[in-house]
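A single protein chain has been omitted; all remaining protein chains appear in their positions.
Order as written gives the chain letters A, B and C; numbering starts at 1 within each chain.
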Amino acid sequence: MKTPLYGIIPPLVTPLIDNDHLDIDGLERLIEHVIAGGVHGIFILGTTGEAQSLSYALRTEMIKESSRILNERLPLLVGISDTSIVDSILLARIAADFGANALVSAPPYYFATGQPELAEFYENLIPQLPLPVFLYNMPTHTKVSFAPSTVKRIAENSKVIGFKDSSANGAYFQAVMYEMRKHENFSIFVGPEEMMAEVVLLGANGGVNGGANMFPRLYVNLYNAARNKEIDRVHLLQSKVMQISSSIYSIGSFGSSYLKGVKTTLSILGICNDFLAAPFNKFGEIQYMKIKQILETLDLTE
Amino acid sequence: MKTPLYGIIPPLVTPLIDNDHLDIDGLERLIEHVIAGGVHGIFILGTTGEAQSLSYALRTEMIKESSRILNERLPLLVGISDTSIVDSILLARIAADFGANALVSAPPYYFATGQPELAEFYENLIPQLPLPVFLYNMPTHTKVSFAPSTVKRIAENSKVIGFKDSSANGAYFQAVMYEMRKHENFSIFVGPEEMMAEVVLLGANGGVNGGANMFPRLYVNLYNAARNKEIDRVHLLQSKVMQISSSIYSIGSFGSSYLKGVKTTLSILGICNDFLAAPFNKFGEIQYMKIKQILETLDLTE
Amino acid sequence: MKTPLYGIIPPLVTPLIDNDHLDIDGLERLIEHVIAGGVHGIFILGTTGEAQSLSYALRTEMIKESSRILNERLPLLVGISDTSIVDSILLARIAADFGANALVSAPPYYFATGQPELAEFYENLIPQLPLPVFLYNMPTHTKVSFAPSTVKRIAENSKVIGFKDSSANGAYFQAVMYEMRKHENFSIFVGPEEMMAEVVLLGANGGVNGGANMFPRLYVNLYNAARNKEIDRVHLLQSKVMQISSSIYSIGSFGSSYLKGVKTTLSILGICNDFLAAPFNKFGEIQYMKIKQILETLDLTE
Partner (left out) sequence: MKTPLYGIIPPLVTPLIDNDHLDIDGLERLIEHVIAGGVHGIFILGTTGEAQSLSYALRTEMIKESSRILNERLPLLVGISDTSIVDSILLARIAADFGANALVSAPPYYFATGQPELAEFYENLIPQLPLPVFLYNMPTHTKVSFAPSTVKRIAENSKVIGFKDSSANGAYFQAVMYEMRKHENFSIFVGPEEMMAEVVLLGANGGVNGGANMFPRLYVNLYNAARNKEIDRVHLLQSKVMQISSSIYSIGSFGSSYLKGVKTTLSILGICNDFLAAPFNKFGEIQYMKIKQILETLDLTE
């Protein structure tokens, strides 16, 4: 795997039959679908991948099957976020054994730490990891945000090869970019797809965007347009991303609307099952039909 | 185990040698210490027990060793809170296999759910559990609070035998008490020890108070005074609890001060090791000496 | 006015005809109603009084009319919380001119301050005030909570005669009580009525409870029962307070349900108008009828 990583790396959903079984056929179709769409890597067992809702056994199977299907065609990043450092390391070793290329780690998410404890946690964890690692900022879920200076401190270890920010805070994102400006092989990715083009225009490496599960080519094209500074084309493609964001992710009133929207769409597209792991449920009939209708009216042609 | 449970049920700290090893001698001394102090049950693998920071293997060992040492002298409650329903059930079965009496479950703590999803999660989980269960409200850590009506809805299943509230919200606590007033065998416990006496005076069943790890007799006496409506004695003992709360738990500026204070005190009292699992660290020399000095000036005599 | 203050001091609603006019007849009936109910003082222009939603001219009129009607029969406390220290002092002088007995001040609520700034703000404000003052803790609205040590620091000025806590945090309330235990003439009141009895049992001075606008006698009786350590009577009356809290304050889904419930009830009881100042609206017909129905089934007889 060459660093720095760049481009569109979808945070893969985990296709499920039920709480305890992978939809392996769906996973195969999904991986082929995103590869065909031109993505630059694959990230499994993130928030969109419902990692925390899956048992350790199932996470292990997901690593194994994804690695088998991907077969080294693209970099494979594996989420190892956990509240236990010991189990996190265990998962990292499994990922390495199955040929993953890099790990992704969000802070422990039960007790929230302060900044010094957060830095120390990673200074303790990273030497025990068998692969290079991305830091993953997800403050709505972990209740703590990496201070830009904490990112820099942790990244003094060269095994830390990147940072993914899902805070949606644009001022913060720029602050991290500035703090890390001299780390040439360090990748900075943004989670929320609505911001991907603008941060790439400002120099970020790419996006870990959930929508790329469904429409990988659109996100890759938008990334390329931004990277090539084709502003008019960025405007055109951005409006298509916003079409998706303002419709598919906004059905129902719960925080899980985004995830339900993505899985329902993948199901309608014939790619994989729409089962969500507990504590969430897939959409009911009404919402399903609403998504179907949205998909029929979406205009993603360029 | 007779229901409803009542009294002081310490949320046991998990004595540790390092991130991956129990301090078993310490655990033995700790359990004997709290039994000698008159507590009414023991709750392992809660927030004070750093459950989320421990590997599954270590949590399993903690269940096994606690059960062996306790040897059915008191009810044993085991925390099974997890983000994965499958692993939560797994842990529940292990608890049942080792002779635990009841389970304690906080909501999944990565994704926050809405109230209907929270109720459905428990309606899905509870029938799969081999033991009766307490609901555990811990909104600062889980990002969701059980609405009183949600507690009632979940408690329609008679396997739900109690509720532990660590929100520290006194108005909310009364609202749950009122909502559940007709459930005669249902126990309502409070987490924060500063509020224990007052809620017992108003009819609550008891406290799951961290300070009872260190000074079990004090908390048992305060509980008894409140239960017996001895208000003057409540005032006297409450001031001693507040002495502890306002000193031992308030060293340093981090959210983990409480936990560090308890473990440091237990170490100074010769009961168990003061190692904290990652992401936390035990106190340094200065804070250690401060706690030592506090302990010398504490006046807990009645 | 004798200190320390104690008992039930209703946070008076401000009867309104529209955004810019007092319902003076309603105000007269309301004040007579609470005096007849045995309350120990009156607090105007608090959160329940919608002070922040009223113009300065209207706040001035409310002070003038309340003082006239009350006519020194009970202590009159006037809220002067503002984001501008200058206008806050102005309002304090108006209150003094119209014969108020004490002031009540919550922290500036636009910019949130840190603790040192909060202490310094009050050290700057208090010497410029013409009357003794209560500190008012309302963190959901002001975004900052007085640390117990900050209360103590500010209360070194003997013009600070009390503290009202509307945080609903029971552990915090006890911490402030403990911190201030040696200040004999200092009053500590609780806002949320659901907690009033329990904190009075533990030594607090009383309650500033919104429900006492509607049913002053009930809250006074509950206060007296707690003060007299009549636990069984506390249980009986507490259940009546919880009847109110769990019904009247819980119609609709907005944060203003409590306020709407109180004003609608006062209107149904024939006491005053139910107009709410912008940004809120009074209940519509459906909610009004629901409150009416609740009132018919409430059983407040002892």
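As a convention for this text, a contact is a pair of C-beta atoms (placed from the backbone, for glycine too) under 8 Å apart; a residue touches a chain by one contact, two chains touch by 3 or more.
Just so it is clear, the structure is predicted and the values come from calculations on it, not from any experiment.
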Shown chains touched by the chain that is not drawn here: A, C
Missing-chain contacts mapped onto chain A: 148, 168-175, 177-179, 181, 192, 194-195, 197-199, 201-203, 229, 231, 234-235, 238-239, 242-243, 245-246
For chain C, residues in touch with the removed chain: 19-20, 47, 52-58, 83-87, 90, 107-114, 117-118, 120-121, 124-125, 141, 143, 253-256, 277-281
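By our rule, only the chains that are shown with their structure count from here on.
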Inter-centroid spacing, chain B versus chain A (mean Cα positions, whole Å): 35
Geometric centre distance via CA averages, chain C-chain A, whole Å: 48
